[in-house]
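Note that this complex is displayed minus one protein chain, with the remaining chains in position.
The letters A and B name the chains in turn, as written, and every chain counts its residues from 1.
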Amino acid sequence: MSEPVLEVRDLVVEFASEDGPLRAVDGVSFAVGRGEIVGLVGESGAGKTLTAEAILGLVRRPPGRVGGEVRFRGTNLLDLEEPALARIRGKEIAMIFQNPGASLNPVFRVGDQLVEAMALHLGDGRRVLRRRATDILGRVGIPSAAARVRDYPHQFSGGMAQRVMIGMGVACTPALLIADEPTTALDVTIQAQVLSLIRRLARELGMAVLLVSHDLGIISQMCHRVIVMYAGRIVEEAPIETVFRAPAHPYTRALIACLPGLDEHGSRLGAIPGVMPGLASLPRGCRFHPRCGVAEARCALEEPVLRPAGPDQIAACHLVKS
Amino acid sequence: MVRFFLSRIGQTFAVLFTVSVIVFALMRMIPGDPVLMMLGDDFTQEAYQRLRAKLGFDRSLVTQYAIWLQAILRGDLGTSYLNHEHVSVLVWDAFLPTLSLVVASMLVGILVAVPSGIVAAMRRDSAWDWGSMGFAIFVYSMPSFWKGIVLIWIFSVHLRWFPAVGYVHPWENFWEGTWRLVLPAITLGTFFSGLVARIIRSSLLEVLDQDYIKAARARGVRRAALVYRHALANALIPVVTVIGLQFGTLLGGAVLTETVFGIPGMGRLTVAAILNRDYAIVQGAILVGVLAVVIVNLAVDLTYAFLNPRIRVA
Partner (left out) sequence: MARPLDAEALPAQAPAAPAAGAQGGAARRWWRRFARNRGAVLGLAVFVAIVVMALFADVLAPHDPLAQGVGPANEAPSWEHWAGTDSFGRDMLSRIIYGARIALVVGVVAVLLAMVVGVTLGLVAGYYGGAVDAVIMRVMDGLFAFPIIILAIAMMAVMGFGVRNVIIAVAVGFIAPFARVTRADVLAVKEEPYIEAARLAGVSRPAIIARHVLPNVAAPIIVQAALRVSGAIITESGLSFLGLGPPPPTPVWGSMIAEGRNFIVMAPHISTIPGIALMVTIVGLNLLGDGLRDTLDPRLRR
């Protein structure tokens, strides 16, 4: 892999609580290469959204505390102050969120918000930017873009609004787009459209994408590489084909088994028994072992570390033979 | 938007109708013979019968109401039985000082509350926050008439900076009028600001928590623009509604403040009229006062509809 666009090392996000400091993200490390689409998958509460937000410095601190390194173009983003971060946000690294309707300011016209997003980072004049805003709306597939650019957010459906957000995200041609559950709030049919839009733009702009989702199915359609998170930690990382062909970690295997297949009729939907432990009640040893079908005695005593499980695959499990 | 506009106007008429019925009923419930009272010293048997017939006292209550309402709509609010002047003139002369007091108080209140509320929200749970909100509760809880007296004691009696009583229309003599309004406006205005500051704070805090603020921040919008442009534009919309709806409360507060500062407004007029049993004035003052409140409420609702794109652009 050539020089990665983003390199995360030992990222920690900690919150104070009545039971002491809790680590919602506990030592996460990964990299995203140029033009690569990386998926970050896990159940709700695994820490994926916090990881994504921590990259752009969006975690409120206080009450949170962020540690580790987030290297982008040689700089540790966590060391930057707000003004410097603001220059990077939207320009070099963009982010779109789960609820598109709520991500747009309801009292400003959509076109004006697009123009603002560009005016912050690009030096062009207003008129140029306004034309470009209309172009962008057209490019992300909004019909009658010239008229729609003067509309307010509440006049857009969920899918349309997410297209607008994507347009705003790529307006300044960032090197990396972070997409936090971009399709979770949308209908299934619209999901596919939005995902293919992201994929097309990533290809056209040579943009890397960090796609955060709890839906392994979406990840499988979109990503080159997958990172699986559980209870604040990475438990597996591998290219997409490897993950589906030969998942190394029992949690990954369980997630894959839960995916309903088109050819399975009448069998019950799979589920992983139990729930992910809360941060204040993490089990001793491997965090997944109470729900794991193949746990051994060792798993309840010693926490596994990430170790190679294949030529380009790592997993944190005692049963993985290097 | 047009539909909203029409329905609100319809509602306003309904309210005005209800109010007129309430006032009419109250006036009819006053013990004593209203016709006698209206004639006062001019009583003669003939005049009594004539006035009685003219006002419809020999007909049904509903007819009396209709006659009464007709006169009101024509602008004829009756005559003061004491000095035989037209009530409409008396009330209008008294309404202007009250209005200028209320407007001045609102200005003072907004000038104090807006920065105070914004700072409190942005420095949440800091000394600024607790201090200004504590101050807000403090001034909001002080009875306005007492606050006026204390202010007079400090600033008029001791420091001699401001006159204690008296009123001049600010549009007739700007400096004199405004100077005399300072203490009364501070009295009413600080009460108003106590209320508004807390609302601005909570509205702004709620908006700052919204997803669109986070998304804007993720696009690179700087903190100042985030708060003063993105957040405030949303946070102030419900605040405008609250401010407008407080017009009625301020009008009530003006009644007491006028008494303390000797401002010849509606408050003084009404109270004197009650003590003199000059009910035509009481009725006229109440009708005008409530009409003003209802009109302001309507204006507030329409302003809100205009400011909120969800209603303006359906």
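FYI, contacts are C-beta pairs under 8 Å (C-beta built on N, C-alpha and C of every residue); 3 or more make two chains touch, one makes a residue touch a chain.
Source: prediction; values computed, not measured.
Of the listed residues B:43, B:138, B:174 or B:228, the one in contact with the hidden chain in the full complex is B:138.
If you put the hidden chain back, the residue from B:64, B:88 or B:259 that touches it is B:259. Where chain B meets the chain that is not shown, the touching residues are 11, 14-15, 17-19, 21-23, 26-27, 29-31, 137-138, 140-143, 145-146, 149-150, 152-153, 157, 201-202, 205, 248-249, 251-253, 255-256, 259-260, 270-271, 274-275, 279, 282, 286, 289-290, 293-294, 297.
We take it that only the chains that are shown with their structure count from here on.
With centres set at the average Cα position, the gap from chain A to chain B is 53 Å.
Considering their complex, residues 56, 58, 82-83, 86-91, 94-97, 99, 102-108, 116-117, 120-121, 151-152, 154-155, 165, 168 of chain A touch chain B. For chain B in complex with chain A, the residues that touch the partner chain are 210-212, 214-223, 230, 233-234, 237, 307-310, 313.
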